[in-house]
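Here you go, one structure.
== subunit A ==
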Amino acid sequence: MIEIKHVSKWYGDFQVLNDCTTFVSKGDVVVVCGPSGSGKSTLIKCVNGLEPFQKGEVTVDGVKVGDRKTNLPQLRAKVGMVFQHFELFPHLRVVENLRLGQEKVLGRSRAEADAKAMSLLERVGLTVHARKYPGELSGGQQQRVAIARALAMDPICMLFDEPTSALDPEMISEVLDVMVDLAHEGMTMMVVTHEMGFARKVADRVIFMDRGEIVEDAAKDEFFGQPRSERAQQFLSKILAH
Partner candidate 1 sequence: MFSNFDWDVIARSLPYLFYDGMVFTLTLTALATAGGIVLGTLIAMMRLGGLPVLPWIAATYVNFIRSLPLVLVIFWFYFLVPYIGQWVTGASRPVQVGAFTSCLVTFTLFEAAYFAEIMRAGIQSIPKGQVAAGYALGLSYGKVMRYVVLPQAFRNMIPVLLTQTIILFQDTSLVYVLSITDFLGAASKVAQRDGRLVEMYLFAAAVYFVISFAASSLVRRLQARVAIVR
Partner candidate 2 sequence: MSYNWNWNIFFDPSPEGVGTYLSMLRIGLRWTLVTALFSWIMALVLGSLVGVLRTLPSKAAQRFGFAYVELFRNIPLLVQMFLWFFVLPEVVPRQVGLWLKQMPDAPFYTAVVCLGFYTSARVAEQVRAGVGSLGRGQGMAGTALGLTTAQLYRYVLLPMAFRIMLPPLTSEFLNNIKNTSVALTIGLLELTARARAMQEFSFQVFEAFTAATLLYLLVNLVVVTLMRLLERSVRVPGYIMGK
C-alpha cells in the first residue's frame, strides 16, 4: 500500500532524511519510533505530500507522491492524517468539521455527509458533542473527533503523527482504544508514537529512526525481543523504564 524508496530530504543544508526505505502492506500497522529530531514526523508527512522530498520515491496505492502530474488533493482525500495538536477547525462545530472534507473534496451531499459524520461520532463515543465547538472539548475528545474527521473520508490508510503526545495522561487511553479498534478492523496504519504498549498490542512491524535514518525495521516480536542495533536498544531501555 505505502512504499518508501530511498527517500532523502534536506532543509537547506541540513539533511533531515537519509536514504529511507520501508513499506506498509495493506492491513498492516507499522509503528515508527525514535528520539525527537529523528525525522519520523517528516517521514510520514512525505507519504501524503505535506513535505516535499528531494530524492527517492514514495508510492501510495500505486500513485507516485513525488510525481508532478499526480493530483495531490485527490490522493490526500484517500489518506487520512491525525496530528499531534489535533488541528480541528476552531470556527466549525464538530459535525461541521467532519462535513467539510466530505462535501468540498468528495462532493457528498449534506445528508450523506451528516449521516456518515454521526455514525463515526457514535463509533468514537462523542455523538452528544456533535454541535459543540472544538474549544469546548477536552484534548482527548478533540483527538477522537480528529480521528473521526479523517475516517469520514473513507481513507484507504491512516497516518498518525504522535497522536497522544499532546494529551494529558488520563486521556491517552481513550484515544489509543479508538486506534486499537481501528487496527483490529484491518485499517492500514502508519503511526509515529512513543506509546510502546500500543505497539506491542497491535503493531505488525516497528521502525526505529535516529538522525534521519531508519536504523531498525523489524517485526514486532523481533523488535521488542532482541533489537539488532545498539541505538534501538538504548532507546527502548529509556522508554520502557517507565
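Quick note on selection: all candidates are chains of the complex that A comes from, given by their letters.
One rule holds for everything that comes next: a contact is a pair of C-beta atoms (placed from the backbone, for glycine too) under 8 Å apart; a residue touches a chain by one contact, two chains touch by 3 or more; residues count from 1.
In this text, all values refer to a predicted model and were calculated from it rather than measured experimentally.
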All of 1 or 2 sit in the complex with subunit A; the one touching it is 2
Which subunit A residues qualify as touching candidate 2 in the complex? 45, 48, 50, 73-81, 83, 85, 87-91, 100-101, 104-106, 132-137, 149-150, 153
